[in-house]
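Below you will find the structure I want to go over with you.
A single protein chain has been removed from this complex, and every other one stays in its place.
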Amino acid sequence: MLVFAQFGAGRIGAIHAGNLAASGTARLKHIVDVNGPAAAALAGKHGATVSDTAAALADPEVGAVIIASSTDTHADLVIAAAKAGKAIFCEKPIDLALRRVDAALAAVRAAGVPMLVGFNRRFDPSFAELHRRIGAGAIGTVEQVVVTSRDPGLPPIEYLKVSGGQFRDMTIHDFDMARWLLGEEPTEVFAWGAALVDPAVAAAGDIDSCMVLLRCASGRMAHINNSRRAAYGYDQRIEVHGSDGRLIAGNRVATTVEQADAQAVSSEKPLHFFLERYAEAYRIELAAFVDAVARGAPMPVGAEDGRQALVLAEAALRSLRENRPVKVAEVA
Amino acid sequence: MLVFAQFGAGRIGAIHAGNLAASGTARLKHIVDVNGPAAAALAGKHGATVSDTAAALADPEVGAVIIASSTDTHADLVIAAAKAGKAIFCEKPIDLALRRVDAALAAVRAAGVPMLVGFNRRFDPSFAELHRRIGAGAIGTVEQVVVTSRDPGLPPIEYLKVSGGQFRDMTIHDFDMARWLLGEEPTEVFAWGAALVDPAVAAAGDIDSCMVLLRCASGRMAHINNSRRAAYGYDQRIEVHGSDGRLIAGNRVATTVEQADAQAVSSEKPLHFFLERYAEAYRIELAAFVDAVARGAPMPVGAEDGRQALVLAEAALRSLRENRPVKVAEVA
Amino acid sequence: MLVFAQFGAGRIGAIHAGNLAASGTARLKHIVDVNGPAAAALAGKHGATVSDTAAALADPEVGAVIIASSTDTHADLVIAAAKAGKAIFCEKPIDLALRRVDAALAAVRAAGVPMLVGFNRRFDPSFAELHRRIGAGAIGTVEQVVVTSRDPGLPPIEYLKVSGGQFRDMTIHDFDMARWLLGEEPTEVFAWGAALVDPAVAAAGDIDSCMVLLRCASGRMAHINNSRRAAYGYDQRIEVHGSDGRLIAGNRVATTVEQADAQAVSSEKPLHFFLERYAEAYRIELAAFVDAVARGAPMPVGAEDGRQALVLAEAALRSLRENRPVKVAEVA
Partner (left out) sequence: MLVFAQFGAGRIGAIHAGNLAASGTARLKHIVDVNGPAAAALAGKHGATVSDTAAALADPEVGAVIIASSTDTHADLVIAAAKAGKAIFCEKPIDLALRRVDAALAAVRAAGVPMLVGFNRRFDPSFAELHRRIGAGAIGTVEQVVVTSRDPGLPPIEYLKVSGGQFRDMTIHDFDMARWLLGEEPTEVFAWGAALVDPAVAAAGDIDSCMVLLRCASGRMAHINNSRRAAYGYDQRIEVHGSDGRLIAGNRVATTVEQADAQAVSSEKPLHFFLERYAEAYRIELAAFVDAVARGAPMPVGAEDGRQALVLAEAALRSLRENRPVKVAEVA
């Protein structure tokens, strides 16, 4: 049974801790969080101990860490955990600065520890099945990918200010999806964005709506559209066109109830946010990490994947600022 | 080009006349209707002549008749047209009384003229495709059929009083669908009905809601549910279960527009009534009649089919009155 | 924290034990099963003890029992648990014989203990939402209910022989659904059945396919269709027609992937069997039981509901044998 120390007792930390508790194959021993009461509450709920970073990493029983603290702490914790020889499960992004990502990755490589970056969407059963079918040749050669990814509502402006901006905070998931589904590394990025939802977003130097194109050396292309607000909830859909057909993975709903009345035929809105929509993905993701550590198998999403999605975000940001297509090699 | 005389210039007559005009393979020459202005209007629209029955049937140029007048005139017109040697397209039902249906069918057989009974639903592209797939073995051996058939709203009570009642007026279409899809003649009928929509229906001696079961010698079964009122429009669906799978044919909509908003994800209600829903079926039905006459081929829905659906309606009526399953042989 | 003794370590017992373990509000202390290795395995997995009935019921720490053993043991265990003053969660059916059900219910009433009968479908989120909307008036007055309930495949003939027959073993869930959704007690039942899937079923004195009608004093009606075999998996759908509209709850799928290729546009088959389809329902059901015990609140599905569904099954069986509609009062 793999023993964990977890950094971060916030919203996403609570999910991982709950999944660890229910997994039957892992145990949560240490919780570390600068917010003492949050750490104590989560530790209490799952029979873990509140520790500090040094103590948690020094514990020889601990085989793995979950890094679910604020983004600015990720890189340092990755480096410390790598030095301590722990397997690493790190929430995305590793860091907002590529330089620090590279430092973290170097530490991981030097230590030879396994590391998974938390691109949870790869574990969503629908997206995973879509990817599996591409691999099985169901639609021939992939030609075009369309990723629709729209949040239910704008986060607080204070959050946006430290988020790294829409591309690094939100689109980063979609860059990972696009790379994964294209089956070929994108070499060029073009991006437009605007603050259509709220002028306060522009005032904070960010955008809330964007459209991005990616292309690969072979000519394959991907499109991503994002908005920070969808009146009907969390809109997460993927469409892949290949030489022999098309695959679509759509939204999930809480119930299949359909109502027909004098107004319309109506069904449920999509599950409202990522906690509900990706609940199953988070559970499967953690189990895949535990399983890969146990078997000494390659991580299903590697540290390099975390870096590469950030590189695409950097290229998009430069494209947005300079209003021109940007070669990935320019920013990598 | 087949030349037609048409009896009846009402709602359904207008549809057939329009389809004749647009067919390119047939021509409408005579319109006969007791309602002079209606006859004149329809004749004028399509370049036909207002005639009386005798003149229309005496015209040697006329090769076929459409009988779309009131139900109580059908049997006499069938007999007269048969004697005149015309091919006959007769709206359902042939008559409300089995005795008179038999007299009409005897005249048709004696004259050796072809006759089609207007079970338009057999020509609906979705139901026809479902039937075709059954024949092609797509779901193996048919075991159970479920017919959902619900009108958008109650007709005038005055109409109900002369309609022959729900089974002979409305369910008769579903009896035909069930027979056609079961692929085996039902031998027994059980029916319950009630006036749930409007007590005035009960006062008129009729029902507006019913559930019917049919079964065949082999054990195959069918269920029909009807209502005279559906708040969301015309509900016409069929479901067939076989040893290797299931086929469903659903409602048609005017547009594919789907709206997602803060309330729900909603799409169009079904097409509102039979004139819209079965517009294509009426067109195909008439073309099939003209084609069968031209080729001397068997009618796709024969006079005997018209009789058999009425027999099932009779059995259902007896079942309703006596609250017991009724063998078809009892009423045939 | 409510402490449980559980009778039965089979397939359904494993589900309940797993849900108890994950609930956080209850604890499994005793496992009782005539199959020693099964009991030991399940007890081992969840840190429980293998006990016998007497010891389990004598334990004062035990507040509640789960009865998930073979059907013929249910009534005796209900009586014993009631006498021991335990809250009772009993899988359906309470017994195949109404006389023994009544004896069990009398014991429960005499002891004043709470009892839930395991009609898990009431806790399926889609069916529960459909029911909630009926109560909220979304479709006005209920008029007709259609329950489609088809198993993926025939169970072993040996099982069928002790199952009590299709109505008491399989349709009993649908009788409960129909009662619950009609919102009025059915007063009359009509049923047809046949062995269409396998003649061995007929040889065993049972049927594998049926169509049932129910009606209430007000004229409301319900239809149930069942088959023991559906090539495409577990087909569980409900449709309710009311004065102001229609509600449908459909099947659940593992993924939303839709594939369009040269053949067709295709999506996933329904979840294959009740363990997957109703996994969430089982979890919610047990939580509702624990919660009702904790709050001293009425059970969401009472012992009387278990009896009434069996009464409808008895009426259906008599209807099938005598080929006539049977008043519920005849068998109650």
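The first chain written gets the first letter, and so on, giving A, B and C; residue counts start at 1 in each chain.
The criterion applied here is as follows: contacts are C-beta pairs under 8 Å (C-beta built on N, C-alpha and C of every residue); 3 or more make two chains touch, one makes a residue touch a chain.
These figures come from a predicted structure and were not determined experimentally.
Within the complete assembly, B:I139 is the residue of B:V108, B:I139 or B:V311 that touches the hidden chain.
When you scan A:P125, A:G183 or A:G245 for touch with the missing chain, the hit is A:G245. Which of A:T49, A:Q144, A:S163 or A:Q263 touches the hidden chain is settled by the complete complex: it is A:Q144.
Remark: the residues of chain B touching the chain excluded from display are 22, 125-126, 129-130, 133, 138-139, 244-252, 254-262.
Interface with the hidden chain, as seen from chain C, comprises residues 230-232, 235, 259-270.
Residues touching the missing chain, restricted to chain A, are 139-140, 143-144, 146, 148, 150, 190, 192, 194-197, 209-211, 213, 215, 219-223, 225, 227, 229-232, 235, 239, 241, 243-246, 323-325 (touch as defined at the top).
Keep this in mind: only the chains that are shown with their structure count from here on.
At the interface between chain A and chain B, two copies of one sequence, more than half of the residue numbers in use appear on both sides, so the contact is built from largely the same positions. In this view the innermost chain, defined by its CA centroid being closest to the centroid of all protein CA atoms, is C. Remark: rotation between chain A and chain C after Cα superposition is 180° (nearest 5).
If you average the Cα atoms of chain A and of chain C, the two centres end up 40 Å apart.
Between the Cα centres of chain A and chain B there is a gap of 58 Å.
Residue positions of chain A touching 2 or more other chains, listed in rising order: 259-262.
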